[in-house]
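One chain of protein is taken out of this complex; the other chains stay put.
This part shows subunit A:
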Amino acid sequence: MKDFNGKILFLDRNDINTDEIIPAKYLTEITKDALKPYLLEDLNMEGFDSESDLPGKKVIVTRENFGCGSSREHAPWALEVNDINIVIAENFARIFRQNMFNCGMMAVPLEKNQIEKLFSTFSGKETELKTDFAGSKFTFTTGTESLEVPFEISDFDRSLVEAGGWVDFADKNY
């Protein structure tokens, strides 16, 4: 199973699309590793600088409709090769969300007010996420402040995370 813990990158925007996560011009690459330097290169968000804001971050927390647009699995892969295996948002575009679980990664939805609380409490501070996968619980921590948030994913998504992705699961079961 992948690692779902670490420092959080807060992206305060809706509708962050797949072209912003990884521009099409890099889709000529045929290895995942080659995508590493280009993650969020074209993200259109004031105050964001991928070179200084990304290093060391293992988790993304963002607003609604993350990953809309293209079917390119290069978007989760660009996250994966940067050791970001989990995105938490109000909701996700379908294909992106499925791609994440298909890779054994997690795209976890939380209620709008919970996301708002995460932004208001932790954004702009150095915040760590700890994921209790079996207990379906996140713990957000900054300094002495800590917040526990339960999460829900389907049994199917859970089995994909445990299997390490859809290929092995499907080949075993169908």
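Annotations
One rule holds in what follows: contacts are C-beta pairs under 8 Å (C-beta built on N, C-alpha and C of every residue); 3 or more make two chains touch, one makes a residue touch a chain; residues count from 1.
Quick note on the criterion: contacts and distances are computed from a predicted model.
Its record in UniProt calls the unshown chain "3-isopropylmalate dehydratase large subunit", which is the match among "histidine kinase", "3-isopropylmalate dehydratase large subunit", "Autoinducer 2 import system permease protein LsrD" or "DNA modification/repair radical SAM protein". Within the full complex, the residue among A:119, A:133 or A:166 touching the omitted chain is A:166. Contact with the chain not shown here comes from a single listed residue; of A:9, A:39 or A:68, that residue is A:68.
Where subunit A meets the omitted chain, the residues involved are 15, 17, 19-20, 23-25, 27-30, 32, 42, 44, 64-65, 68-73, 76, 91-96, 98-99, 102-103, 154-156, 159, 165-167, 170-171, 173-174.
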